[in-house]
Each structure stands twice: as structure tokens, then as C-alpha cells.
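Only one protein chain is missing from this complex, and each of the others stays in its spot.
Moving on to chain A:
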Amino acid sequence: MSDIKDISINDSGTIKQIDQQTRERRLEYMQEALKMADEAYEASEVPVGCVFVQNDRIVGQGRNETNITKNGSRHAELVAIDRMLASGSNFHLDDFKTTDLYVTVEPCIMCASALRQVGIRSVFYGCANDRFGGCESVLHVSSDQGLDGLPYYSEGGYCRDEAVLMLRRFYVRENTTAPLPRKKANRVLKTEDLDIRRSNK
């Protein structure tokens, strides 16, 4: 992971050019996060997944569990953090300082704050989250001054289209077991605007 350690953010807040190898590696981790999102999809959860990476090793993973737990705060990031900090795990709170998060969708405001409070090093995500996003879309929890925890670097656009496709597949699906199933017969899965080159799972 020496490449990722080379990230440095200059004064204007932009990231230095990263080399191709670093980018490839990030895309590989994002593929792992997408696998977690797929697991969520199969379990009828909103398909968002994530992996935490420290020293070039995946040290945590999670996916949405809001439906099965009936708890609206069980997002992928919090599920993974809980597992990582569970007793018996080798991972300690201090380790977050040298850990990066790869998550398929921009962390929501709640998770963005949680990531500050555990002290994450940086966050890479797939697509933006226009409804709840806490790193750029709705609020800038990741970088605003004076909030609990530490600000962190965040950057979207890694496997964006695959993350979007996964969400669209989920939202186009009819949920026959819902109390009031909504007819979605007219909904069509749109894919023509997406560029899925790496979907070779």
C-alpha cells in the first residue's frame, strides 16, 4: 500500500496525481465493496457495500442491514465498524488513522459523521448520494470545521456506474411483500447512460 501512502493533499485541497497502479488497486477494492453491495441486493436490502483497507489488506467489510434489523441506522459503514471494533478482533480504534474506506455510495450524513468520530484516514466512494450524502451532496460533514472527530479526505467516482446500476436494479424491483406493494410495471431498468466496463464478476 505504499502507493496510497503517497497521497498528499495540497493547500487548495486537491489531490496529487495518483499513478495508474494506485488507481487500479482502488478499483479492485471497490470491486470488493460491490460484492458486498450485491450481497445486500440478494438479501433485499438497499445495495450498498463497503470494505475497510489497512496496509493493503481488507480489515473490515459490511453491507446494509436496515431491513432485517428494522433499524434505519444499520448502514454498511456502521455494520463494518461494529464488527471491526467487536471484542476479540485484532483491530483497534487507533488503527482507523491508517485505514481507508471503500464504499459503493457516498456515505450519508450519519455515516460521514461516524467516520469522523472513529478517525478514518480517507474515504473513496462510487456514486454520489443526492438524498443523504454527507461528503459533498447534501452536507460537507467530512470537511466542515468544528464538528466532532477529525476531517478526512473523500473522493467519489470509483466504479460509479456499477454502483448506480446496482441501486437502479434494486429500485426497479417490485416488492410484493410490502404492506402496500407499489406497481412498478412501467419501470424499466435504464442502463444506456452507464458505462459498465468492469462488470466481469
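Rule of thumb we're sticking to: a residue touches a chain if its C-beta (ideal position, glycine included) is under 8 Å from a C-beta of that chain, and two chains touch if they have at least 3 such contacts; residues count from 1.
The criterion applied here is as follows: contacts and distances are computed from a predicted model.
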| item | value |
| --- | --- |
| Undisplayed chain, where the name is taken from the UniProt record, one of "Ras-related protein Rab-22A", "Ubiquinone biosynthesis O-methyltransferase, mitochondrial", "tRNA-specific adenosine deaminase subunit tad3" or "6-phosphofructo-2-kinase domain-containing protein" | "tRNA-specific adenosine deaminase subunit tad3" |
| Touching residue (missing chain; options A:T22, A:T98, A:S113 or A:S143) | A:S113 |
| Touch list for chain A against the chain that is not drawn | 43-44, 66-74, 78, 81-82, 85, 93, 108-114, 117-118, 131-132, 134, 138-139, 141, 144, 146-148, 171, 173-175, 177-182 |
